[in-house]
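Quick one: the structure is below, questions incoming.
Heads up, one of the protein chains got dropped from this complex, but the rest are sitting where they should.
Moving on, here comes chain A:
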Amino acid sequence: MSGPQDIELYQQVLQRDKNALESLYDRYQKLIYSFSYRMTKDTTLAEEVVQEVFIKLWNSHSSYSEEKGKFSSWLLTMTRNTALDHLRKQSSKPAVEFEERDSLRETAETPSDLLEEKEKKLLIRRSVQKLKKEQRHIIELFYFQGLTHEKISHRTGLPLGTVKGRIRLALKHLKTYIHEEGGKANG
């Protein structure tokens, strides 16, 4: 990664350095927006999530430290929680099944895409694609839509008592595939 490290920028943000916030914004806007859009399936809502995440970042509503792991993971956790808040407010609306193939698609690469991030995306996407359809579906409902246990049961037709086991199984397979794909990429 070129330029200052995330942690350096974050520390400058704590000193109210607007340029540092802008640098973090440029670095993460696309990832955070894409993730928010994946979760909310709504461009306006996704933008609101991005805005709220950066307002929280600027105002240090929650603070990051290196013990919390990678900065990007911390930022993404904040993004997911913010998106879940927005989704809960929307929960009275009928849910629309998300079909990835129908989503807005961006093929043009921008120079700001970090190589590391691109490789990671490729690795994760390949691994997810190797999952069985019903395993992808349960991860979609559980992780990206953040549904309740009961709704996941309803949407998948699985008994309540079976849902957690299926999530666990899907994630176990995913982990294996990520490991395999990662091994291929590195070997």
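Observations on the model:
Everything below uses one rule, namely that contacts are C-beta pairs under 8 Å (C-beta built on N, C-alpha and C of every residue); 3 or more make two chains touch, one makes a residue touch a chain; residues count from 1.
As a convention for this text, contacts and distances are computed from a predicted model.
The protein name that UniProt records for the chain not on display, among "Tripartite tricarboxylate transporter substrate binding protein", "NADH-quinone oxidoreductase subunit M", "Helix-turn-helix transcriptional regulator" or "Anti-sigma-W factor RsiW", is "Anti-sigma-W factor RsiW". Contact with the chain that does not appear here is found for just one residue of A:132, A:149 or A:184, A:149. For chain A, the residues touching the absent chain in the complete assembly are 16, 18, 21-22, 25-26, 29-31, 33-35, 37-38, 42-48, 50-52, 54-55, 58-61, 69-70, 73, 76-77, 79-81, 84-86, 88-90, 92-93, 100, 103-106, 108, 113, 117, 120-121, 123-125, 128, 139, 142-144, 146-150, 152-153, 160-161, 163-164, 167-168, 171, 174, 178.
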